[in-house]
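Contents: one structure, followed by commentary.
Right, chain A next:
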Amino acid sequence: MIRQRYQSIIIQSICSLLIPFIQLFAIYVILHGHYGPGGGFQGGVLLAVSVLLQRLYLGKEVAYQKFPPKLALALGAVGMLIFGLAGIVPMAFGGSFLDYAYLPLPGVSGAELRYLGILIVELGIGLAVFGTLVLIFDNFIGGRW
Partner candidate 1 sequence: METYYSLKPLLAVLVSLLAVVLIVIPNQRPNVRESWTIMAAVAKFTIVLSMLPSVLQGQYPEITLFAISPGISLALKVDSLGIIFGLSASLLWVLASFFSIGYVRGVPEHKQTRYFASFAICLSATMGIAFAANLLTLVVFYEILTIATYPLVIHKETGAAIAAGRRYLVYLLTGGVALLLALALTYQISDSVDFRAGGILPAGIGKSSLILLFILFLTSFGVKSAIMPMHSWLPAAMAAPTPVSALLHAVAVVKAGVFGFARIIGFIIGPGLLQKSGMGDFLAALTAITIIVASLVALRQDNLKMRLAYSTVSHLSYIVLGLALFSPSAWIGGLLHIVNHAMTKITLFFCAGAIYVRTHCQNVSEMNGIGRQMPITMSAFTLASLGLAGIPPINGFISKWYLVQGTLDVGQTIYAATFLISGLLNAGYLMSIVCRAFFRGSDKFVKYGEVSPSMLIPLVLTAMFSLLLGLFPDQFPFLFQLAARVASNVLGGGGP
Partner candidate 2 sequence: MKWFSALVMVLLLALMLYATSDLPDHADPQAPANTYVSPTYIENSVKDTHTPNVVTAILADYRGYDTLGETVVIFAAGLACALVLMKKAGEKEDR
């Protein structure tokens, strides 16, 4: 379906300009989740969209070199691992599963620690969603490993 580079130079340049901004916005959305609408899911989706856009205008071959499909799966798994570890690490320090108050971060405690815990988890979610959506997309357009 998406074989080669999209031929129109306008679209190419607009997309290549747009992508960093989308990614920046995505990261903002992830980090801003504490204060307003946003968070891991939305940010992850936006990140994925940026990569999808790249796939679309660069064509599969080039885009796969820039962002290999394996990396998507790896990122997804890493995101899940971050989330899982955020759950399991507090248990090693005497808390419940996902009890951020027991995260072993020196210098912060109580609500601050929970704040950070939420941030970590949101990052994990973002990575996982990002990786997984790119993975789904790659598989749909017939990607190879």
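By definition in this document, contacts are C-beta pairs under 8 Å (C-beta built on N, C-alpha and C of every residue); 3 or more make two chains touch, one makes a residue touch a chain; residues count from 1.
Candidates were picked such that all candidates are chains of the complex that A comes from, given by their letters.
Keep in mind that what you see is a predicted model, and the values were worked out from it rather than measured.
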Pick from 1 or 2, the complex member that touches chain A: 2
Complex contact set, residues of chain A against candidate 2: 1, 3, 33-40, 73, 76-77, 79-80, 83-84, 87, 97-98, 100, 111-112, 114-115, 117-118, 121-122, 124-125, 128-129, 131-133, 135-136, 139-140, 142, 144-145
